[in-house]
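A single protein chain has been omitted from the complex, and every remaining protein chain is retained in its original position.
As written, the chain order gives the labels A and B, with residue 1 at the start of each chain.
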Amino acid sequence: MTDRRAELMLGAAAVAVVLIIVAMVVFIAISAWPSFQYNGLKWFGSGGDIDAELGDMVNAGGDPTAADYRVRAWPLIYATALTTVLAVLIGVVVAVLAAIFIVELAPPRVRAIIVPVVRLLAAVPSVVYGLVGILVLVPFVNDHLISENQRESVAYVITLNGPGVLVSVLILTLMITPIMIALTVDALSAVPRGWREGALALGVTRWRAVMSVSIRAIRPAIVAAAVLASARALGEAIMLSMVSGSKGFAPQPWDGVLFLFEPLRPLAATIAEQAEGIQAPALKASIYAMALVLLVSSLMLSVGGSLIKRSLRLGTAR
Amino acid sequence: MVEFPPPVRRITPNGSPNVVDPADRQGMPEPIARATRPSYGPERLRIDGVSIHYAGTERPAVNAVTLPVRQGEVLALIGPSGCGKTTLLRSLNRLVELTPGASRQGRILLDGEDVDHLEITRLRRRVSMIFQQPNPFPMSIFDNVAYAIREQAMRRPGKAALMPRVETALRRAGLWDEVADDLGRPALRLSGGQQQRLCIARALAVEPDVLLMDEPCSALDPISTGVVEELIHELRENLAIVIVTHNLAQARRVGDHVAFMYLGDLVEYAPTEELFTRPRADRTREYVQGSFG
Partner (left out) sequence: MSTAPTTGGPRATPPGRRQRLLGELRLWRPLDLLGVVAAWTVGALLLLVAASLLLYMGIKGLQYVSLDLLITRPQPGADQSETGGILDPILGTLMIIAIATAIALPLAVGAALWIVEYSRPRWLARVVESGIEVIAGAPSIAIAIFGLAIFQLPIFSWASFSAADGGGVFGRSFIAAGSVMSLIALPSIFATTREALQSVPRHVREASYGLGKTKWATIRRVLLPTVKPDIATGTALGMGRIAGDTAIIVLLLGATLQLQAGSGIPGVGTLQGTGSTLTSYVYNNSPTGEGNAPEKAYAAAFVLMLLIIGLNLLVAGIGRRRAGTDLPR
């Protein structure tokens, strides 16, 4: 085989990958267009029962009217943002502390066990976490944490039977934290020894040396880990459809403790559940619109992440 | 100002100023030379029969070494690779304890007080260290110099309050004129020689009593080396300095006393000129004349 032909062949593989990706983005955008066309910016707004709207789309069948396209997706967007932000915030704090524990504090024998275990946890399929959530956490929350009073107080709007904000965020955190820990541990162990010793030689306690030099130095890696984890949390469909309660409802933080038990359903889970009805044009446009929103968000996330990383690196000239 | 506690053994002008007592050391190759000129100041650091073992090795890395470190002088540790000089240096601020499996016997006295009794961060503030590779932190020049001051304080002082001390430290390290225009610059953008002087400034900012230098010039070009050596010369007025070096010419240029170590043993300790011109031990002569090492 000649060099020229080899270059063309390998180049073709690269171009094929790009074409698939471009096709994906374009295709999703075109399919989503009718939904945005009919709803405009109100698509992102609140003021409607999203579950009823999606149901009507299926009933409208193959020839929907403009009214059938009506979508007010706010509860779903809110649910996506709520679960992602809470899980990532908890996850980052836990991951940094856990990484410090693993690299700096844990006895070597514990470290030798926990690092592979964390890697394994990072590879556990989300559906397994979902299974544990629905078979262990949901019954526990239902039986022990929700009181009858609470149940009755909102019975006319929603049913509280376990799945909801608390279980979703817990399981989501459990799912995304191991990968963040693994990445942070890698970065923390790669901090040059000279920095650590330099700080210690200046009479700084080990803890302060870690916090002020090591953690500072690995901030880009922490951002990268958080971005990766956010992308996973954002796009998690199946697991959240299992433990979220699957209701197009926006939990209200001012409901106090009740907030933790209120059901919700993020965008990704909505897509997974509604994909069966994709033959109905109105529903098809709506779920592609949701997919587009997810795709664009994950895109913005990675662009934003690399901008933050660059500015952090500029500060250190590394 | 608290008075220093008396050193374990004062240096008397006429007695035997050099401290390795032959009685303490068996197998000493040669009697220790006399100092030909008076010592500069009081003894600050006393290395008293220090041995260091690494786990898994038969021979100690440092074997029963006794040495004085006086204020106002530079003590140069020389010897071939693996002779234990860096290990000895790292034991002086107990940095050697970071190495798993390392253990030390013997005492190290800072102003007469056993360093094992000192709180470790206090010790390291008084006995600071410069490393072989310049290791400025990945932050601005200002933050680097202010680092230790900030970290020591219970409450973080503001930038304005720190400025005088940062300036003093940078001036003492001879770096002020080069960086004064932009202290917010990332320290890692400086040249190698500037980075090393920044590390010296960073150590000076907390006003240590003893400065340990582990081959501070081995990663630098000749011009930067000259600048740093000049700096060491000036700094010794107010500090006791211990420098480990591979470079005999450098030891001769900056050292007031030189200690020659070989395979963990202290072979000879003498004023610089004496050790280089009239070495007592055969080993020393062979080494300084370049037949091995």
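The working rule: a residue touches a chain if its C-beta (ideal position, glycine included) is under 8 Å from a C-beta of that chain, and two chains touch if they have at least 3 such contacts.
Small disclaimer: the values here were computed from a predicted structure and weren't measured.
Undergrad: For the chain left out of this view, which of B:73, B:111, B:143 or B:265 touches it?
TA: Once the missing chain is taken into account, the touching residue is B:111.
Undergrad: From the list A:89, A:117 or A:257, which touches the chain that is not on show?
TA: A:117
Undergrad: Can you work out which residue in A:112, A:128 or A:307 touches the chain that's missing from view?
TA: If we include the chain that is not displayed, A:128 is the one touching it.
Undergrad: For the chain that's not shown, point to the residue among A:52, A:67 or A:97 touching it.
TA: Among A:52, A:67 or A:97, only A:97 touches the chain that is not shown.
Undergrad: In the complete complex, which positions of chain A touch the hidden chain?
TA: Residues of chain A in contact with the hidden chain: 1-3, 6-7, 9-18, 20-25, 27-28, 31, 94, 97-98, 100-102, 104-106, 110, 114, 116-121, 123-128, 130-132, 134-136, 174, 181, 205, 207-208, 211, 227-228, 231, 234-239, 241-242, 246, 268, 271-272, 275, 278-279, 284, 287-288, 291-292, 294-295, 298-299, 301-302.
Undergrad: Write the list of chain B residues that the hidden chain touches.
TA: Counting over the whole complex, chain B touches the hidden chain at residues 1-2, 4-5, 109, 111-114, 116-122, 125-126, 154, 206-209.
One rule holds in what follows: only the chains that are shown with their structure count from here on.
Undergrad: Give every residue of chain B touching chain A within the complex, in rising order.
TA: The contact residues of chain B facing chain A are 93, 95, 98, 120-126, 128-129, 131, 133, 135-140, 147-148, 151-152, 186, 188-189, 199, 202-203, 206.
Undergrad: Which residues of chain A touch chain B in the complex?
TA: Going by the criterion above, the answer is residues 192, 194-195, 197-205, 208, 212-213, 216-217, 314-318.
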